[in-house]
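Heads up, one of the protein chains got dropped from this complex, but the rest are sitting where they should.
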């Protein structure tokens, strides 16, 4: 089974998720700069989630490049990832509108944690289908970044109740870590070809 | 006529339907966990519909793989399916916001029933175009799952008025039955190649 | 310049237009059947517009099949068509929520008229690019259906102020006329190949 439609469907869903978030930037009634002030936390949370969804699209793009074929299990592992990503706009809006209060910040981290777990499951189901000795498996390697992210989310969620800004700091740290795109697969594919 | 744009259009419509449903998860005003409580039934109905739309996308994906070419009739049979799927977000929100009251649960089942009938019509128009002896026709076979689904929906709709939770149980039963992806076509295509 | 991205972009825009219309089916507060009654005209106008957008997608699909390459002028003629189609959800909702009152019905017809003119301009710019003797030009032929549609819209718009249901009847007549897909191009392409 080809991977074309899986990519197309995932692209469309992520594109819609990333774009409908902007609908939470509700148009204010006043026409001066002070009318924009209440939107600052909403805008900041939008920027953060835009970056996270950009990271997921980017990594999904890289991951699928080494994929040859997909099966039903992989389609569902992918749908499961898309489900958690689709909850991000809700968590983003709740966090932004409540000025980064503890519970919304913890929920935001929980959604990020489940998204990361879903991505990990997708990776496992791809490796399971392609074999442990495949280009894909060796290219993904130990996936250190993925594991560090899981730990940082797991720390940030309880930390939200102590200081929600520190938790946000951890989310930003994860984003910065991933903003450097995942060159492992690219590099591996290049070195494969070189042989 | 190629099937590429039919797939692309269907992917886009299903991706949008699945994603705009999340807009019904209205951001609550409070910032504590109790503010989320009224959202629980809405979230549960969202999860259920996400799974149903995932099943339709999955089965659509499998179905179209055995398709060689399409005609005007097939385009309209497909649009008819997309129409009923597009009503799912409305039925989902009504059911969730009314805490699974009888009439909304019955309407939800009715929309699922019409979607299933539309899918069946699409299958028929594809077989009509490819011939009863085609790979497609023999791969689909008797379509037992499809027929059981129709029966379960037809039972669940009147049952909603007796006990709406039992009706929901039947919907979940249908979803679970389909979550195991439809390997008939895949298997058949593989055995065709093997010959 | 290839036509691939033009098709993909048009598919995405039409898919979104067709799907966001359903957002106008606002979830009612009551949980019984009477709560759905005010939605009946909104639902009927949704069905009508879904069919019109389906027709445009269908015809666009057929039209682009005979196209070999596109230029800047064609891209803009296509964007112009998408613009008018994008106003359909607004006109649909206004007509449905006002129970097919004269002015909204006239506006709906006006948007359909401008969409039809935009489609005609797109056809002209495609013929201009491919030549009057191209497969495309001869396949489109005299485009009788397109011309009848323009006349029917032009009659329906003033008629709305006399009797808005008669105007709606004309819109339905146009839809029915087009529901039979445009086989001219298909037939022509087939006969071209046969030679």
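Should a chain be cited, it is by its letter among A, B and C, assigned in written order, with residues numbered from 1 in that chain.
FYI, contacts are C-beta pairs under 8 Å (C-beta built on N, C-alpha and C of every residue); 3 or more make two chains touch, one makes a residue touch a chain.
These numbers come from a predicted model, not from an experiment.
S.K.: Suppose we count only contacts with the excluded chain; which residues of chain A make the list?
M.R.: Interface with the chain not displayed, on the chain A side: 7-8, 11-12, 14-16, 18-20, 22-23, 25, 27-28, 31-33, 36, 47, 50, 54, 57-58, 61, 65, 179-183, 186.
S.K.: Mind listing the chain C residues that contact the chain we can't see here?
M.R.: 1-2, 5, 8-9, 12-13, 16-17, 20, 23-24, 71-73, 75-76, 79, 82-83, 86-87, 89-90, 93-94, 97-98, 101-104, 107
As a convention for this text, only the chains that are shown with their structure count from here on.
S.K.: For the two copies chain A and chain B, what is the rotation angle that overlays their Cα atoms, in steps of 5 degrees?
M.R.: About 90 degrees of rotation relates the two copies.
S.K.: How many angstrom lie between the CA centroids of chain A and chain B, rounded to a whole number?
M.R.: 26
S.K.: For chain B, give me the residues that contact two or more of the other chains.
M.R.: 8, 12, 16, 20, 23
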